[in-house]
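First comes the structure, then the notes that go with it.
Missing here: one protein chain of the complex. Every other protein chain is in place.
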Amino acid sequence: MFSGTEPWSDGVTDNEGSLTEREVQRIVGLIEALERSSFDGLEVEIDGLKLTLGRGGTAGSSAASLSPNVRLPSQSAAPPAKTAAPQAAPPTAPAKAPAAKPQGAAQPGALEVRAPLRGIFYGRADPSSPPFVTLGAKVSAISTIGLVEVMKVFNAVPAGHEGEVVEICAEDGQAVEAGQVLLRIASGKASA
Amino acid sequence: MFSGTEPWSDGVTDNEGSLTEREVQRIVGLIEALERSSFDGLEVEIDGLKLTLGRGGTAGSSAASLSPNVRLPSQSAAPPAKTAAPQAAPPTAPAKAPAAKPQGAAQPGALEVRAPLRGIFYGRADPSSPPFVTLGAKVSAISTIGLVEVMKVFNAVPAGHEGEVVEICAEDGQAVEAGQVLLRIASGKASA
Amino acid sequence: MSVSRVFVANRGEIAGRVIRACRALGVETVIGVSEADRDSLPARQADRAVCIGPATAKHSYLDMKAVVAAAVGTGCDALHPGYGFLAESASLAQLCADHGVTFVGPTPEQIHRMGNKLEARLLARQLGLPILSGSEKVGSAAEALSVADRVGLPLMMKAASGGGGRGMKIVRDRNEIASQFTSAAAEARSAFGDDTLYLERYISNARHVEVQVLGDRFGHVIHLGERDCSLQRRHQKVIEEAPAPGLDPALRNAIREAALTLARGMNYQSAGTVEFIVDADTDTFFFLEMNTRIQVEHPVTEAVTGIDLVQEQLRIARGETLRYRQEDISLTGHAIECRITAEKPHEDFRPDPGRIDRWDPPQGQGIRLDSHCFAGYEIPIFYDSLLAKLIVHESDRDAAIRRMSQALADFRIEGVGTTLPFLAHAIQDEAFGAGRVNTNLVAQLIAEMTAQPKAGA
Partner (left out) sequence: MSVSRVFVANRGEIAGRVIRACRALGVETVIGVSEADRDSLPARQADRAVCIGPATAKHSYLDMKAVVAAAVGTGCDALHPGYGFLAESASLAQLCADHGVTFVGPTPEQIHRMGNKLEARLLARQLGLPILSGSEKVGSAAEALSVADRVGLPLMMKAASGGGGRGMKIVRDRNEIASQFTSAAAEARSAFGDDTLYLERYISNARHVEVQVLGDRFGHVIHLGERDCSLQRRHQKVIEEAPAPGLDPALRNAIREAALTLARGMNYQSAGTVEFIVDADTDTFFFLEMNTRIQVEHPVTEAVTGIDLVQEQLRIARGETLRYRQEDISLTGHAIECRITAEKPHEDFRPDPGRIDRWDPPQGQGIRLDSHCFAGYEIPIFYDSLLAKLIVHESDRDAAIRRMSQALADFRIEGVGTTLPFLAHAIQDEAFGAGRVNTNLVAQLIAEMTAQPKAGA
């Protein structure tokens, strides 16, 4: 059984640049090469990148104590490396995080409103004000659904879609990543 | 069985950088080369690149004692990974490499003269001088067998043992690690 | 008034600055850090670091009780507030006094009085300082209209509890006064908890000139010359210098004297800054406000006077008399400071937090860098975007500009976007070089820069 991990060794390297598409392809190439071979494990470190491949759970066990980030395939009954590998792509520095995957169970047809950048989400203009939107509220594409503050600069987040708010996914005052889903909107037609 | 090692505890040095096409090809080449070989494990570190490849736990056990250069472990029947894995902790920055294990086939009874620190080994006082010692030479414990230069400071290396030089392991002008065996002396009684 | 262990109630470069001043005087330091700043450079530099709350400033650096409790709990006998956060909170100064902790700054009364811009304006007027025509307070849109009719447009609408450039609106059109009044009042209430507004004549060709003062507990007050901080973006200073270039000598002297008059009039103690606006068309000046704390731009004054302002704050706080009389102060050469922030100038100065991958500051003669950054530092999203203050000191202004231009070019920061390209553009501007600075210059420079093709890499 394959178990791949990217133990970016410690906190410092964790924060650095992201794994590009091409790098993933290359890593897959390595994995497949190892797969074709009779070896049980492979470790690669190039500058910021460390790759540990293993069989029989050994790589996983050594990696478990490592980086807090990036742990992939703990899928236990996972298929062979071929499928596990592409998922290995993930990590990326917090500050430069790409769009996160949808969280929670998406409702069919629901449109997502995502954080335009990393920061602190505010669902109301100030603590004494009512929330910008509530569950069931109707919004237009230009309705402000919240603010994201980064380094003392506030950025209004527009709904981007017309419709009804069916789920609010971020709490007032919560730190959000760029691309994180803030709320979901049902029906209506998307705009802008 | 594979056993992972992370012999690069301080990843701070490892600034960015990516896996290039060529590097991948090289690693694949190494894997295939090892596959064709009769070896059980491989570890490579060249510049920013470290590679550990193994079977049956050999990589792990060998890594514990590795200093940062290319090394092909010749141990064959190694114990299983479970015990090898914890040893995986090791590491050390290159500059602070611990004493390397003896290299080559030790002659029974031969005494080793090791480099007292990391630096450049010189077997003669200057290019026009004869070597400090030659094969078969008799040395006393205080005989100078060479110099190790670090940051423009020269350190004389005493033989430390009385006896006859039976092997010279370091070349004139070669970079040596602290603890690396420089030469071997047969018989005589050890002193100092 | 013993000052033997100072609690540093701040973060970033100013925290390091305070720690250095303390160490120079043999004073221990304890820094209160948020969870986001546990591994920051100042946290390492202080003798001890204690966590005072979560990353959000509201629950850490702005939590007065947490701050004072930490100061008391770590045996500190004094507290330095830096700038920003609680630095101009009279309540913090009072809370310190209540707990026997020496506040490194002026008295709670002095902070309170200058904190309310209307009260400050009133005191200045009583002391004979020139103030801009306008209102003492406007309670309604109708009142605002009548001020406009009396004083004329354009006007600057300000929040009485604002200051430092926050909560200001330019009123240019009589028809918009009512709506601007309503929104400004709402914003002021939300931001400062006080919706009191006032109006002042707006000066279009304006320079921002401020005078550094020092006062002790014995009524001695001196000034350390003035700084020009006209280069501002959205009322935030970008480049500052000392002395102010090209001021008429009589005007320069009058401004310095006015600052002394105000500071003496209130027996001001500690370091403070009296801010003025200079109408460059008429060579007249007007009192704006007083900042009762150390300023971001204090190093340019340190450079030309050779006096360490933070050390003087500490000495004053522990009850020493001023070590300088006015006649001891002489100014040497010219100093310029550039604020380097994590903002992308080509993307409307969008904040760009993240990890600093490379940090190679400029080196050489006449260069000072005050910063808490280093290669590998992860800039938190929670606080302001100031990364470093680059200060140069040279024999004259032209040499200082050349030095700064060079230092900016030598500075290599990678991993985050910074204002270095904008600063490099601004410092080489002809109008700036000629000393023709005003508060609109930055906007022009930004427009110029963004019109140019973006510099490579």
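In this document, chain identifiers A, B and C correspond to the written order of the chains, with residue numbering beginning at 1 in each.
FYI, a residue touches a chain if its C-beta (ideal position, glycine included) is under 8 Å from a C-beta of that chain, and two chains touch if they have at least 3 such contacts.
All of these numbers come straight from a predicted model, not from anything done at the bench.
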>> Given the contact rule set out at the top, which of the displayed chains would the hidden chain touch in the full complex?
In response: B, C
> For the full complex, which residue in C:V27, C:L41 or C:C229 touches the chain that was left out?
Replying inline: C:L41
> If the hidden chain were put back, which of C:S190, C:T261, C:Q406 or C:T450 would touch it?
Replying inline: C:Q406
> Among C:S371, C:S385, C:T418 or C:N438, which residue is in touch with the absent chain?
Replying inline: C:S371
>> With the missing chain put back, one of C:L260, C:A303, C:I316 or C:L441 would touch it. Which one?
In response: C:A303
> Which positions on subunit B touch the chain that was left off?
Replying inline: 10, 12-13, 15, 93-96, 118-120, 125-126, 128-129, 150-153, 173, 175
> Given the full complex, what residues of subunit C touch the hidden partner chain?
Replying inline: 16-17, 20, 23-24, 41, 44-45, 299, 302-303, 306, 308, 359-360, 362-365, 367-371, 374-376, 394-395, 402, 406, 409-410, 412
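Quick note on the criterion: only the chains that are shown with their structure count from here on.
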>> Taking the mean of the C-alpha atoms as each chain's centre, how many Å separate subunit B from subunit C?
In response: 58
> Any idea how many Å lie between the Cα centroids of subunit A and subunit B?
Replying inline: 43
> How many angstrom lie between the CA centroids of subunit A and subunit C, rounded to a whole number?
Replying inline: 39
> If you look at subunit C, which of its residues touch at least two other chains?
Replying inline: 357, 376
>> Using the touch definition from the top, which residues of subunit A touch two or more other chains?
In response: 12, 16-17
